[in-house]
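A single protein chain has been removed from this complex, and every other one stays in its place.
Chains: A, B and C, in written order; residue numbering restarts at 1 for each.
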Amino acid sequence: MMIVMQANATQAQISAVVALVESLGMQAHLSSGKDITLIAVVSNTAAIDPDQFLLMPGVDRTFPITRPYKLASREFHPENTSISVKGLNVGSEEIAIIGGPCSVEGREQLMETADAVVEAGGHALRGGAFKPRTSPYSFQGMGEEGLQLLAEARQRTGMPVWTEVMAPEQVPLVGKYADVFQIGTRNMQNYDLLRAVGESQKPVMLKRGMSATIEEFLMSAEYILSCGNRRVMLCERGIRTFENSTRNTTDINAVPVLKSLTHLPVIVDPSHSTGHWEYVEAIARASIAAGADGLIIEVHPRPNEAVSDGAQSLKPERFAGLVKQVGAIAEAMGRTLAEQPKIVA
Amino acid sequence: MMIVMQANATQAQISAVVALVESLGMQAHLSSGKDITLIAVVSNTAAIDPDQFLLMPGVDRTFPITRPYKLASREFHPENTSISVKGLNVGSEEIAIIGGPCSVEGREQLMETADAVVEAGGHALRGGAFKPRTSPYSFQGMGEEGLQLLAEARQRTGMPVWTEVMAPEQVPLVGKYADVFQIGTRNMQNYDLLRAVGESQKPVMLKRGMSATIEEFLMSAEYILSCGNRRVMLCERGIRTFENSTRNTTDINAVPVLKSLTHLPVIVDPSHSTGHWEYVEAIARASIAAGADGLIIEVHPRPNEAVSDGAQSLKPERFAGLVKQVGAIAEAMGRTLAEQPKIVA
Amino acid sequence: MMIVMQANATQAQISAVVALVESLGMQAHLSSGKDITLIAVVSNTAAIDPDQFLLMPGVDRTFPITRPYKLASREFHPENTSISVKGLNVGSEEIAIIGGPCSVEGREQLMETADAVVEAGGHALRGGAFKPRTSPYSFQGMGEEGLQLLAEARQRTGMPVWTEVMAPEQVPLVGKYADVFQIGTRNMQNYDLLRAVGESQKPVMLKRGMSATIEEFLMSAEYILSCGNRRVMLCERGIRTFENSTRNTTDINAVPVLKSLTHLPVIVDPSHSTGHWEYVEAIARASIAAGADGLIIEVHPRPNEAVSDGAQSLKPERFAGLVKQVGAIAEAMGRTLAEQPKIVA
Partner (left out) sequence: MMIVMQANATQAQISAVVALVESLGMQAHLSSGKDITLIAVVSNTAAIDPDQFLLMPGVDRTFPITRPYKLASREFHPENTSISVKGLNVGSEEIAIIGGPCSVEGREQLMETADAVVEAGGHALRGGAFKPRTSPYSFQGMGEEGLQLLAEARQRTGMPVWTEVMAPEQVPLVGKYADVFQIGTRNMQNYDLLRAVGESQKPVMLKRGMSATIEEFLMSAEYILSCGNRRVMLCERGIRTFENSTRNTTDINAVPVLKSLTHLPVIVDPSHSTGHWEYVEAIARASIAAGADGLIIEVHPRPNEAVSDGAQSLKPERFAGLVKQVGAIAEAMGRTLAEQPKIVA
């Protein structure tokens, strides 16, 4: 932490700050110039509340020096973390593509979509059984019946299953069926939920909150990691900005920034980050070109009949085209698409 | 809903849209001009997914016409809703000021603060027993022991108690002690939690999500209202913008906008919306001048020792000054401060 | 400036940074802890590009310590600056209200509005003769004829005139007629224009850019001040955020923040910061309650016939009501409305 004194701070005020630093068992390093005095505290300050200094007379501002996350940080874990999901290695040199509907709507819709995803070359199946919806009057998901259908689709196609868990008490139930717990954007800071999946033994894909900074995103990953679960993937899904020609703004910068700050795998969700099928392929290609490790894409056999997110869902034939395009970009990057997993029930 | 056709849409495409509208049991109103065809659907379209039209060939865009909330809307409920909390009428002509610490830290700290709040003329006590914290390494709250202390402070001062509930399964426990359930900003779209407090019989103060639009805010209120609980207060607590000289940006416009769109009471939290004690009084006055019904303010006897939010907490003497200043502004508005409630255990 | 070294920086890298600091004639203060080394440079670093350090091997980040503006800073100029505009003292204890149309549209419209503003108790007249318009197909202003009408209205009512100047070469012409140069939001960083008004002898009202930080806003004021013109007023007019229920988001926090950081007068423009007449009074009151020194308000006798900004213009009778309400809030703040100036031609 660095403490900047006001231009007119008195010697007594400076001494009081130094005394408080020392009373906390740390060393204060003083630097003085014309109109400015700085007090640097270079011990591990994670446990100290900067406010107690900010509120002292003569203090102008405080700055954090160290980043507040450790387990998520590449500084302390330089190698990439690769997470095996039933043989699919997310975060390795291989690119993973997860496809499927926004919501599980019924047996026929899900099996038709799962077949299309696997046939197109996809690697895993997504689908929501519990749905967080902005309106209380909208479809809220099929619940456990939806989870059972996902398990059936896994058996049918050999692909692992990604599905959202919305509350701590759902963790055991969803865990019975899912291969990866998805934490949705509205729950990125639902700390009870983060702890619950952190105490489970399954991989987690954490979606960025729609107005979360990258530092807050990594702090939420840190919650899960600090509970003992080291298999966390990060998912950029667009942030909220003033621009309204798309549903969200894909923060493509976040891809290289995250790859620089953390060792965890980075996945992009261009369906939510654009909100319109017409733009999904372009942003899927861009994400891989920026260095992402995977993509999660909404696919629906008849988007105009989808109960949710139809506008951003790809038809199976477009999804197949997307897999090919992404493969070409991966190759230009010196990477390849992953092999398709073959889970045997 | 309004459907705008593309400039070059064919007659067959237009007819297909009209046919789909009619197949859903609604009437389509067609308007055509040079290069433009509009199809208006003026039935209640809440249950229709606009995406199914957006995805039809020849369709350019769709617009919603009706607002998606009903129970929260002033259009259908023109009179202000006033909510009685143990004799404190929030949303009436009288201004309510809720004061107290960010976190309950211990018996002495809470009683000292509660005494100061009541002596200064405050109307209710706030204090968190369960704390959502960005870092897994920070203090997470005293839990039930904190709730018991809040109940003791109520008995001691006669003031009702506002406290946060973070998960559906906490509702019965927190409800044993609280007079008002606070839903925090990170939980504004935690729908299971909204339903749980919606099914309870206690008033709820819903804080706006830090990047929630006003429409989304009202949709979350609608969730609670639609579960049968009509006692919902809205709390503006600042939004996230590019400006970083304050912790958040107080959306002061939201005060008159909410008063125009909804009949529910509007409270402002200038402690969080500014993040620094130095600005709290100015924004408290501004909120009342803009038409807010109340304020929720962080108070701590020794902010520099606070375990959380010290920088934005007022000392008791400043809080007392704030109550006086707010009283003067209320008077200039033709309103008054509420009487202090006297709860008898 | 503070330089934070990477956790694994070598001794040689640290020495190289220190050597560069010293080669620039400044002193480097080193602080070292486990995993962290800080190098503080407390001389006046305004002239140093932090990038030259950021790009050195082993450097993680750099932070500025000193604020980049001097002449605008309250630190170096603790007393409020009060600016006299033909007897109207902006930035004093007295509140100034500037009213008038968005655009000067013709003689009758302007005189009718000016008469209404003065009769309602307003202190100055606003009106645009040169208009920056988003669309090339919109009305671009009356030009010099509009300026002549403004001068006529000044003579008729005794009120000083605020009007926008859009380009450096317009400064002499606009200066012939205006009492205050207004710099519009789109020109806040038009540096040639800032220099041109900085070299003139007339007061300037600088509007905040719609996505300018408070620091950038003060840096633009610094441009004008550094050219020798010390009569600069700042105008908060709303910032661009994700919220779209109003045209802009009034940054009400900016009022106390600016009053803390700078000695210059602060004016708020609730017409632009809300975009709708229905919300203008609430935000005008809030601005004064937050500590602003004045208001600039759009007034039009027949808003539905206005060539620009009709939706946010007040009719004369509402403007008169606003002046009364603002007077009551001023009184609650221990301030008063200014006396109406009486300019004699």
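Rule of thumb we're sticking to: a residue touches a chain if its C-beta (ideal position, glycine included) is under 8 Å from a C-beta of that chain, and two chains touch if they have at least 3 such contacts.
Here the structure is a predicted model, which is why all the values come from computation and not from measurement.
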Displayed chains contacting the withheld chain: A, B, C
Contacting the left-out chain in the complete assembly, out of C:240, C:263 or C:318: C:240
Option touching the unshown chain, where B:131, B:208 or B:240 are the choices: B:240
Touch residues of chain A, complete complex, unshown partner: 211, 213-215, 239, 241-246, 249-257, 260, 273-274, 278-279, 282-283, 285-291, 325, 328-329, 331-333
Touching residues on chain C - with respect to the absent chain: 46-47, 49, 51-52, 54-56, 68, 132-137, 140, 166-169, 186-187, 189-192, 210-211, 216, 219, 222-223, 226-227, 240, 277, 303-311
In chain B, positions touching the absent partner: 2, 4, 6-7, 27, 29-38, 40, 42-44, 63, 65-66, 75-76, 240-242, 244
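Operating definition for what follows: only the chains that are shown with their structure count from here on.
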Copies chain B and chain A - interface residue numbers shared by over half, same or different: same
Distance from the mean Cα position of chain C to that of chain A, given in whole angstrom: 39
Junction residues of chain A, two or more chains touched: 211, 240
